[in-house]
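One chain of protein is taken out of this complex; the other chains stay put.
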Amino acid sequence: MTSWLESTARERVAGLLDAGSFTEFVPPEARLTSPHLAQLNQPAAFDDGVAVGRGMLNDEPVLIAAQEGAFMGGAVGEVHGAKITGLLERALAERIPVLLLLESGGVRLHEANAGLIAVSEIMRAILALRGAGVPVIVLNGGRVGVFGGMGIATCLCDLLIMSEDARLGLSGPEVIETTMGVEEFDAADRALVWRVTGGKNRAIMGEAVLVADDIAAFRAAIRLDPVPLDVEAEHALLGARLDRFGGMEDALDIWADLGIENPARVPLLDTDAFHAAIRGKTA
Amino acid sequence: MERLEYEFDGGAPVAPRNRPTLTGVLGSGNLEVLVEPADLGGRVRVEVQTAAVGFGAIWQAVLSDVFARWQVGDIRVSINDAGATPAVVALRLDQALSDHTGGGA
Partner (left out) sequence: MKIHDLLPQLFPHGHDIAFDGEYFAGSAGDVSVIGTCDRAAIGAALSHRMAGEVLRICRDHPGRPILLLVDTLGQKMSRRDETICLNAYIAHLAKCLDHARGRGHKTIGLVYGEAVSAGFLSSSMLADACYALPEAEVKVMNLPAMSRVTKIPLERLEELSRTSAVFAPGVANYIAMGAVRGIWEGDLAACLKAALAEDPGPDTRRALGEQRGGRTLARRVSADVRGDAA
C-alpha cells in the first residue's frame, strides 16, 4: 500500500499510471516558471507546481495533470493554470479521457487576477469536454484538499474520487472563521472541519466516491466512461438537497435524517464499513 | 532571494543520454533539484535560487562535500530552495544524483 496523502504529485502520477508510461508535456527542464513570484521574493518551481502529460491506464491512453500541494498550497497561477487548460484542450482535440490529480487551496494570491481568470478558463475547458462526452475524473487525496475555484471546477467533472483525509470546499474554514467569526465556523475543531468538508460527508452528499488512502484504491475506482450530464435532473436533485438539508445545523443531523445508523460513529468507520453504513442512504 | 553559482571538478562523466530528472519539491523548508546532462568538459555546474539570503559559504561547503563523494561530471544541477537546512540539502542532492545516474555513488 502506498499512501496518496504522503506522496508527491509526481509519485502519485507514477503510482497511478501503467509503469513507465508517463510522458510529460513542457517538463521541468523547459523551465516554464512563474515570472510573477521573483518580484515578490518567492522562489518559483520548475513546473510551477503542476505536472501535465500523457500515459496509459490499464493500456488505455489518458491525459493527466497533478498539482503539487507542497508548492504554494497547489495554488493556481498564470502558468500553472494555462498548463491545465492546455491539457484539457488537448483532450478535446484528441478525445482522450483526463485524470486531474488535484490538491489546491485555490487562486495564488501573488498572481491573483491571472489565477482567477485561469480557473475560469479551466472551467470552460472542462465544460467543453463534458459537452463532447470526453470524461474528466478528479482524484482528491492530498493534505491541502481542493478549495476555491478548483473546488468549483471539481464539481464540473464526470467523477470525483476522494479519500477520507481529503477535503473539498469553496471557502476554507479559516477564511470563514476570520470573516464571519468563530461562531460561524470553528476552524480549530478538526472533527467539525472534516464533517463539513471531508471525504465522508462528500460521499454521503453524493458528490464523491470514497476510497482508502492508497494509490491502488484510487486507481481501482477510476471509470473512464463519460457520465451524461442532465442539468434538469441535477437542478431537481440540488433543489431537494437544499430544501431538506440547507437549514440543518450539523452534518450529523443530515446523516441521521438520511437514516444512517449511529451517525456520530461515521467518522470512525473504515472505508468498507463506511460503504456498508451509507448504502442506499446518500443524498 | 539570492542566486548562487558554483562549479566543481567532476569525476567520470554521466552518460549524456540520461534524461533530465527532478527530485524533491519546493515546499517550505525543502528544495527541488533538477539534474541535466551538459557538455561542460567534465565539470559540474550548480545554480542555486534560494529564499534565504547570505548562506553562500554554507552552500559552498555542502556542495563541495556532495561532489567529493559523487564522482560525476558533465552535469548541470539547478536548485530551487525554500530555506532547507544543510542536512536536507545534502540528503536531497544524494537522492537527486542517485535518481539521475540510476543509483550508487
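So that you can tell them apart, the chains are marked A and B in the order they are listed, and the count of residues begins at 1 in each.
Definition applied: a contact is a pair of C-beta atoms (placed from the backbone, for glycine too) under 8 Å apart; a residue touches a chain by one contact, two chains touch by 3 or more.
Since the model is a prediction, treat every value here as computed from it, not as a measurement.
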Visible chains that the absent chain touches, using the contact criterion stated earlier: A
Among A:82, A:217 or A:266, the residue in touch with the chain that has been omitted: A:82
Given A:196, A:210, A:224 or A:260, the one touching the chain that is not displayed: A:196
Absent-chain contact - pick from A:22, A:46 or A:185: A:185
Hidden partner chain, touching residue among A:123, A:144, A:159 or A:224: A:123
Missing-chain contacts mapped onto subunit A: 25-26, 30, 32, 35-36, 39-41, 52, 78-79, 81-83, 85-87, 89-90, 93, 107, 109-121, 123-125, 127, 130-131, 148-149, 151-156, 168-171, 175-176, 179-180, 184-185, 195-197, 201-202, 205, 207, 229, 231-232, 234-235, 238-239, 241-242, 245-251, 254, 283
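The working rule: only the chains that are shown with their structure count from here on.
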CA centroid of subunit A to CA centroid of subunit B, Å: 33
Sites on subunit A touched by subunit B in the complex: 8-10, 27-29, 38, 41-47, 68, 70-71
Contacting residues of subunit B [partner subunit A, same complex]: 1, 20, 22, 25-28, 30, 32, 34, 36, 49-51, 78, 80-82
